[in-house]
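Removed from the display is one protein chain of the complex; every other protein chain stays in position.
Our next item is subunit A:
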Amino acid sequence: MSVQALRAGALATAVTAPSSALAEWGVNLPEGVTSISNTIYDIHMWVFWICVVIGVGVFLAILWSVLAYRHSKGAKPAHFHENTTVEIIWTVIPFLILIMMAIPATGTLVDMYDTSDAEMEIKVTGYQWRWQYEYMDEDISFFSSADTPRDAERNLIEKTEDYKYSVDNPLVLPVDTKIRFLITSNDVIHSWWVPEFGWKQDAIPGFINKNWTKIEEPGTYYGLCAELCGQGHSDMPIEVKAVPKDEYREWVAEQTGDDG
């Protein structure tokens, strides 16, 4: 059978089969597993609800205007076209609302920029299309590439839950440790993003960006490259295994032991 026919068949099954039961209806940011990601989530929700309130107010005002003053119901137009008082009010009040958003945002940003006192450092380098992780305090360094089967991409086999997420060598990190990331690139710009940590940071050739995290819960956390970097852009996922500190030390010993 030709490749085309195979593909056509795969496409037909893919289209007719109900969309995977594993798919979700997630609608919001994750709260995440670090204090920064939690604060970002809180600001996000705070600003979101303010926007909802403003939006609902605006929509009600529009709805009222279009329903109450219909030409077809014989409405007679008024002729006012200016009112300095209301114009001042609706300039000043939004300004005050913005200040209420800016204050927590400023505090969080200051915390995010405080990369001091890190207990360990990881250097992340973007390549077309994989990541390299270097443990600056240990003699550990490896590449981490997507291991999504090509056949799953071509709809020839069932897609698993970690489709487009899983990698061959996950980044292993200890929990409850302040980790500084040094992020750069070897070719084009990429962006290293794990939503559960609350941030993405661009990986730029020739420059080293800094950010930090302190993971509070062990677990596996996925992320994706967030800056267009060529045809493999959707093909360089991130998988982080956060483990308790002692387990992490065992893992390090294993790695360095193996490497001799």
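Assorted remarks:
Criterion: a contact is a pair of C-beta atoms (placed from the backbone, for glycine too) under 8 Å apart; a residue touches a chain by one contact, two chains touch by 3 or more; residues count from 1.
Everything below uses one rule, namely that contacts and distances are computed from a predicted model.
Hidden chain, UniProt protein name from the list "Cytochrome c oxidase subunit 1", "Acyl-CoA dehydrogenase", "Nitrogen fixation protein NifU" or "Glycerol-3-phosphate transporter ATP-binding subunit": "Cytochrome c oxidase subunit 1".
If you put the hidden chain back, the residue from A:G55, A:G219 or A:P244 that touches it is A:G55.
Interface with the hidden chain, as seen from subunit A, comprises residues 11, 14-15, 19-20, 22-30, 39-40, 43-44, 47-48, 51, 54-55, 58-59, 61-62, 64-66, 69-72, 75-83, 86-87, 90-91, 94-95, 98, 101-102, 105-106, 108-110, 112-113, 128, 152-155, 159, 161-165, 187-189, 191, 193, 195, 198-202, 204-207, 209-210, 222, 224-235.
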